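With one protein chain held back, the other chains of the complex are shown just where they sit.
Here is chain A:
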Amino acid sequence: MQTPTDPAYLAAELRLPTNWLDYTILAIYFVVVLGIGFAARRSVKTSLDFFLSGRSLPAWVTGLAFIAANLGATEILGMAANSAQYGVYTTHWYWIGAIPAMVFLGLVMMPFYYGSKVRSVPEFLLLRFDRAAHLLSSILFACAAILIAGVNLYALAIVVEALLGWPQWVAIVVAGFFVLAYITLGGLSSAIYNEVLQFFVILAALIPITVLGLKKVGGWDGLSDSLSASHGDNFMTAWGGTGIGSDNPLGANWLTIVLGLGFVLSFGYWTTNFAEVQRALSAKNLSAAQRTPLIAAFPKIFIVFLVMIPGLVAAVLVPKIGTSGSDLQYNDAIPYLMEQLLPNGVLGIAVTGLLAAFMAGMAANVSSFNTVFTTDIWAKYVKTGREDAYYVRFGRLITAIGVLASIGTAFLASSFSNIMAYLQTLFSFFNVPMFVVFIIGMFWKRASVKSGFWGLIAGTTVAMLNYFWIYKQGVIDIPSDQGANFVSAIAGFVAGAVVMVAVSLFTAPKPTAELQGLVYGTRSPGMSEPPAEGDDAWYRKPALLGWGAVILAAACYIPFSF
């Protein structure tokens, strides 16, 4: 999900007291990362191996990679910042802003994605709609992936400069080189394996920070009491002050939270962002593909505590954080606690975890970029019908080009960080229309071939108009960027839907024979594969996992609602 705050501002005096021990821990990690790349190399024989791990990974691996691809450092630092600024409202990004969408992806959409054997999200649009929708979504996705990879790289450089004192260009080149090396060597398998490893290192970094932070402020009760006293009672609740018309720091009410964040934005991100969906498409069978986002949902429910509590602790320890009265920005919450609380050793683990998270955030974008660029753009519009080995070679080449391009965008970001933030917002508007087109295309047989392209165009245009004109020019008063994002998303969704329906009424539908397995209520041969041995165990039933996650997330709201 888009990170609410810009991670680019870190106080310069947060230099960590690292020593040789911490650097040894970091060096071991870099060696292992490269080793995974080299060891995965021999498994790459076909383009399917390189781009989708041969559709053969087990569900727990793809599930943890699914969560780790999202758990980039911009997410970790950004969500801690969000908590220091807005308090317990942060839980919305997890419990309503992620879980329902992940469950929907696993239970409802995955049979169509995986069963149709598409290799990417744009390829599904090609089958359901036409070349125009396919080419537009492929090109936009490719641009967005490179841009976001570059923003991750730039954020890494800022953080590493502040914490370790490396010059920015050193951090950018070193991280770029490692990501380039392991993806070029081992393709998606090595990206996914590194994400799984990174997931555990991140936990090992965040758990000590959370525990020590809580101890420092007198446990949860101490935390809760001091923040309620200083920031008001609503700061420690999820829904307090979100009535329509009432005022809260988030600038959003329950309706825009539920519809904008919970429905449109999060469904757009989790169900149609190929950097996420690709992890599920690499699973070994339909059952494993369905379970990928469902397995990811359970850690996602609890990870919020590991980013929110450090943010809240920082708000207690540095009461003026984020205001002009303090040198510390909201984004400094986790680095500040690392500096204050962690002795050498665990400090090295935490630094490693942060760097690993940055690299994984970048690698997820690069590995989805090379797939879309090769299978959707190059193999379909430029050099069609070559032998498979050609596309593997081209995939490696375009990975290198993609990494170099993101290094370029990282340097660009360092000189125009505001423009980059705008561009990122702009691309986030593209996820929403993409979701409209998917949802209508999947559930309404009549949606015509041409409606996909026009739905994408209309939704994107309206979301951008709302953000850049109605909000930025102040035509309607919306109190915060976050609130405006939610409204833009809803507007884009409605516009895309209206245009799709209108275009469908006046243009020809796709023949029913060509919709098998692409529209709800139809089936394809890939969807009727029998469950593999052991997949019929009760704890592997997708419906049970999915509904379990939804109920658990809803239950988590209870202690924070009254």
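Definition applied: contacts are C-beta pairs under 8 Å (C-beta built on N, C-alpha and C of every residue); 3 or more make two chains touch, one makes a residue touch a chain; residues count from 1.
Basically, contacts and distances are computed from a predicted model.
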Quick one: the chain not pictured, UniProt calls it what, "Alpha-ketoacid dehydrogenase subunit beta", "Integral membrane protein", "Deoxyribose-phosphate aldolase" or "ABC transporter permease"?
"Integral membrane protein"
With respect to the chain omitted from the figure, which of A:Q168, A:S228 or A:N344 is a touching residue?
A:N344
Among A:S56, A:S228 or A:T461, residue touching the chain not depicted:
A:S56
Where does chain A touch the missing chain, residue by residue?
21, 24-25, 28-29, 32, 35-36, 39-40, 42-49, 53-57, 61, 116-119, 123, 126-127, 189, 193, 196-197, 200, 204, 207-208, 211-212, 215-216, 284, 340-346, 349, 375, 379-380, 384-385, 388, 514, 516-518, 524-526
